[in-house]
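Presenting chain A:
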Amino acid sequence: MSSREHILAKIKAIPKEASPLPEIPSFESPLGHKAAFILSIQANKGEVITESELKDFIAINRFEKILNLTKGMESLSTQPLPSDAHELNELEVAIIQGQFGVAENGAIWLTDENMGLRVLPFITEHLVIVLNEKSLVSNMHEAYNKIGIQHSGFGLFIAGPSKTADIEQSLVIGAHGAKSLRVVLTNL
Partner candidate 1 sequence: MSHPTKASEFLQDAAKAKWHDETLWFVRDKRDNISKTIPEWEELRELASQIKDNVLANLETYLVEFEKNAKANNIHVHWAKNAEEHNQIVLGILQNHQCKAIVKSKSILTEECHLNPFLENNGIEVVDTDLGERIVQFLNQPPSHIVLPAIHLKKRDISELFHEKLQTEKGNEDPTYLTHAARIHLREKFLGAKVAITGVNFGVAETGEFVVCTNEGNADMGVHLADVHIACMGIEKIIPRRKDLGIFLRLLARSATGQPITNYNSHFRSPAPGKEIHIVLVDNGRTEQLGREKFKNSLKCIRCGACMNTCPIYRRSGGYSYGSVVPGPIGSILSPGLDVKKYSTLPFASTLCGSCTDVCPVKINIHEQLYEWRQEITKAQGTNTKSISMKIANGIFAVPFAYKITGAMMRGALKILPDSITYSGLNIWGKQRDLPETPKETFKDWYKKNRK
Partner candidate 2 sequence: MFVDILAFNVQANIFQYLNIHKYRIHKMPLNKKIGLFIPCYVDQFYPNVGIATLELLEKLGCQVSYPMGQTCCGQPMANAGYEWDTIGTTKHFLKTFLDYDYIVAPSGSCVLHIKDHAPAIPGMEKEQESLHQKIFELTEFLTDILKVETLHGSFPHRVGFHASCHGHRGLRLGSCSERNEPFYSKGKQLLEQLDGLEWVELTRTDECCGFGGTFAVTEEALSVQMGKDRLEDHLTHGVEILTGGDISCIMHLEGIAKRNQQPLEFMHIAEILNQAIS
(Lines give C-alpha, C1' and ligand atoms only; values in the text may rest on other atoms or scores of the structure.)
Protein backbone atom coordinates (compact mmCIF):
# COMPACT_ATOMS: atom_id res chain seq x y z
CA MET A 1 0.00 0.00 0.00
CA SER A 2 1.36 3.44 -0.85
CA SER A 3 1.68 6.04 1.89
CA ARG A 4 -1.15 7.93 0.25
CA GLU A 5 -3.49 4.97 0.48
CA HIS A 6 -2.27 4.14 3.94
CA ILE A 7 -3.05 7.63 5.26
CA LEU A 8 -6.41 7.87 3.50
CA ALA A 9 -7.43 4.41 4.71
CA LYS A 10 -6.51 5.30 8.29
CA ILE A 11 -8.62 8.44 8.16
CA LYS A 12 -11.51 6.59 6.59
CA ALA A 13 -11.47 3.95 9.31
CA ILE A 14 -12.08 6.56 12.04
CA PRO A 15 -15.77 6.93 12.90
CA LYS A 16 -16.76 10.54 12.37
CA GLU A 17 -19.87 12.55 13.02
CA ALA A 18 -21.20 14.75 10.24
CA SER A 19 -20.43 18.42 10.74
CA PRO A 20 -21.95 20.93 8.33
CA LEU A 21 -19.84 23.53 6.54
CA PRO A 22 -21.19 26.95 7.59
CA GLU A 23 -22.11 29.69 5.16
CA ILE A 24 -20.14 32.89 5.67
CA PRO A 25 -22.06 36.14 6.24
CA SER A 26 -20.72 39.36 4.68
CA PHE A 27 -20.23 41.37 7.92
CA GLU A 28 -20.59 44.72 6.16
CA SER A 29 -18.76 47.55 7.86
CA PRO A 30 -20.52 50.92 8.06
CA LEU A 31 -17.23 52.82 7.93
CA GLY A 32 -16.04 54.74 4.89
CA HIS A 33 -13.64 52.51 3.03
CA LYS A 34 -11.11 55.13 2.00
CA ALA A 35 -10.51 56.58 5.44
CA ALA A 36 -10.32 53.13 7.00
CA PHE A 37 -7.93 51.90 4.32
CA ILE A 38 -5.55 54.82 4.83
CA LEU A 39 -5.53 54.26 8.59
CA SER A 40 -4.86 50.57 8.05
CA ILE A 41 -1.91 51.18 5.72
CA GLN A 42 -0.45 53.67 8.18
CA ALA A 43 -0.85 51.20 11.03
CA ASN A 44 1.05 48.65 8.95
CA LYS A 45 3.87 51.19 8.60
CA GLY A 46 3.06 52.04 5.02
CA GLU A 47 2.14 55.44 3.57
CA VAL A 48 -0.61 56.66 1.29
CA ILE A 49 0.70 59.38 -1.06
CA THR A 50 -0.22 61.28 -4.18
CA GLU A 51 1.39 60.89 -7.57
CA SER A 52 3.30 64.14 -7.17
CA GLU A 53 4.57 63.05 -3.76
CA LEU A 54 5.82 59.89 -5.45
CA LYS A 55 7.74 61.98 -7.98
CA ASP A 56 9.27 64.04 -5.16
CA PHE A 57 10.24 60.86 -3.31
CA ILE A 58 12.10 59.60 -6.36
CA ALA A 59 13.73 62.93 -7.10
CA ILE A 60 14.88 63.67 -3.56
CA ASN A 61 16.45 60.24 -3.18
CA ARG A 62 17.91 60.35 -6.69
CA PHE A 63 16.80 56.81 -7.38
CA GLU A 64 18.20 55.48 -10.60
CA LYS A 65 16.96 51.91 -10.73
CA ILE A 66 13.23 52.15 -11.13
CA LEU A 67 10.91 49.61 -12.67
CA ASN A 68 7.36 50.64 -13.49
CA LEU A 69 4.71 48.13 -14.51
CA THR A 70 1.72 50.46 -14.32
CA LYS A 71 0.10 52.28 -17.15
CA GLY A 72 0.46 56.03 -16.78
CA MET A 73 3.84 56.47 -15.05
CA GLU A 74 5.99 55.08 -17.82
CA SER A 75 8.26 58.13 -17.72
CA LEU A 76 9.50 57.18 -14.22
CA SER A 77 10.81 53.82 -15.36
CA THR A 78 14.55 53.47 -15.88
CA GLN A 79 14.70 49.78 -16.71
CA PRO A 80 12.59 46.98 -18.19
CA LEU A 81 11.63 43.74 -16.50
CA PRO A 82 14.62 41.37 -16.74
CA SER A 83 14.24 37.72 -17.67
CA ASP A 84 16.07 36.48 -14.56
CA ALA A 85 14.62 37.46 -11.21
CA HIS A 86 18.09 37.63 -9.61
CA GLU A 87 18.84 40.73 -11.72
CA LEU A 88 16.30 42.62 -9.62
CA ASN A 89 18.59 42.49 -6.59
CA GLU A 90 19.76 46.10 -6.93
CA LEU A 91 16.33 47.49 -7.80
CA GLU A 92 15.52 50.64 -5.86
CA VAL A 93 11.88 51.27 -6.69
CA ALA A 94 9.18 49.06 -8.16
CA ILE A 95 5.88 50.63 -9.18
CA ILE A 96 3.04 48.20 -9.74
CA GLN A 97 -0.73 48.26 -10.13
CA GLY A 98 -2.83 46.79 -7.34
CA GLN A 99 -6.15 45.15 -8.18
CA PHE A 100 -8.06 46.17 -5.09
CA GLY A 101 -7.51 47.07 -1.45
CA VAL A 102 -9.17 45.97 1.79
CA ALA A 103 -10.21 48.70 4.20
CA GLU A 104 -10.11 46.67 7.43
CA ASN A 105 -6.41 45.76 7.18
CA GLY A 106 -4.81 47.61 4.27
CA ALA A 107 -4.20 44.43 2.29
CA ILE A 108 -3.82 44.90 -1.46
CA TRP A 109 -4.45 42.06 -3.89
CA LEU A 110 -1.87 41.36 -6.61
CA THR A 111 -1.47 38.46 -9.01
CA ASP A 112 1.15 37.35 -11.55
CA GLU A 113 -0.31 39.83 -14.04
CA ASN A 114 0.63 42.75 -11.75
CA MET A 115 4.06 41.55 -10.68
CA GLY A 116 5.78 40.46 -13.85
CA LEU A 117 8.18 38.42 -11.77
CA ARG A 118 6.85 37.08 -8.49
CA VAL A 119 9.80 38.28 -6.48
CA LEU A 120 9.40 41.89 -7.60
CA PRO A 121 7.35 43.28 -4.67
CA PHE A 122 9.69 41.59 -2.20
CA ILE A 123 13.15 42.17 -3.61
CA THR A 124 12.78 45.84 -4.48
CA GLU A 125 14.12 48.26 -1.89
CA HIS A 126 11.01 50.42 -2.07
CA LEU A 127 7.60 49.32 -3.28
CA VAL A 128 4.93 51.59 -4.74
CA ILE A 129 1.46 50.26 -5.46
CA VAL A 130 -0.98 52.28 -7.50
CA LEU A 131 -4.55 51.60 -6.50
CA ASN A 132 -7.89 52.93 -7.62
CA GLU A 133 -9.79 54.06 -4.56
CA LYS A 134 -13.02 52.86 -6.15
CA SER A 135 -11.63 49.34 -5.89
CA LEU A 136 -11.61 49.35 -2.09
CA VAL A 137 -13.70 46.74 -0.31
CA SER A 138 -14.68 46.57 3.33
CA ASN A 139 -13.22 43.31 4.62
CA MET A 140 -11.64 39.98 3.72
CA HIS A 141 -14.97 38.29 3.04
CA GLU A 142 -15.77 40.84 0.38
CA ALA A 143 -12.21 40.51 -0.87
CA TYR A 144 -12.51 36.78 -1.48
CA ASN A 145 -15.93 37.26 -3.06
CA LYS A 146 -14.25 39.69 -5.44
CA ILE A 147 -11.42 37.25 -6.21
CA GLY A 148 -14.05 34.57 -6.80
CA ILE A 149 -12.75 31.80 -9.00
CA GLN A 150 -10.01 33.99 -10.49
CA HIS A 151 -7.22 31.72 -11.68
CA SER A 152 -3.71 33.02 -11.29
CA GLY A 153 -0.62 30.99 -10.54
CA PHE A 154 0.32 33.31 -7.69
CA GLY A 155 -1.79 35.73 -5.69
CA LEU A 156 -0.64 38.00 -2.90
CA PHE A 157 -2.29 40.09 -0.23
CA ILE A 158 0.36 42.62 0.68
CA ALA A 159 -0.34 44.98 3.54
CA GLY A 160 2.89 46.78 4.34
CA PRO A 161 6.66 46.79 4.10
CA SER A 162 8.79 43.87 5.24
CA LYS A 163 9.00 43.96 9.04
CA THR A 164 10.13 41.97 12.03
CA ALA A 165 10.09 42.22 15.80
CA ASP A 166 12.21 39.17 16.49
CA ILE A 167 14.77 41.08 18.54
CA GLU A 168 13.17 41.88 21.90
CA GLN A 169 9.85 42.62 20.18
CA SER A 170 11.26 45.91 18.83
CA LEU A 171 9.64 46.67 15.51
CA VAL A 172 12.13 47.01 12.65
CA ILE A 173 11.04 47.83 9.11
CA GLY A 174 12.90 46.24 6.22
CA ALA A 175 13.72 42.70 7.32
CA HIS A 176 14.33 40.93 4.01
CA GLY A 177 11.92 42.52 1.60
CA ALA A 178 10.90 46.05 0.70
CA LYS A 179 11.95 48.68 3.22
CA SER A 180 8.92 50.81 2.46
CA LEU A 181 5.45 50.57 0.97
CA ARG A 182 3.81 53.59 -0.62
CA VAL A 183 0.30 53.44 -1.97
CA VAL A 184 -0.79 55.96 -4.58
CA LEU A 185 -4.58 56.16 -4.45
CA THR A 186 -6.09 57.24 -7.75
CA ASN A 187 -9.65 58.17 -8.50
CA LEU A 188 -10.20 57.35 -12.14
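How were these picked? Simply put, all candidates are chains of the complex that A comes from, given by their letters.
The working rule: contacts are C-beta pairs under 8 Å (C-beta built on N, C-alpha and C of every residue); 3 or more make two chains touch, one makes a residue touch a chain; residues count from 1.
All of these numbers come straight from a predicted model, not from anything done at the bench.
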{"item": "Interface partner of chain A in the complex, by touch - 1 or 2", "value": "1"}
{"item": "Candidate 1-touching residues of chain A, taken from the complex the two chains share", "value": "2-4, 6-8, 10-12, 14, 16-22, 24-25, 27, 40, 43-44, 85-86, 89, 104-107, 112, 117-119, 122-123, 139-141, 143-145, 147, 149, 151-170, 172, 174-178"}
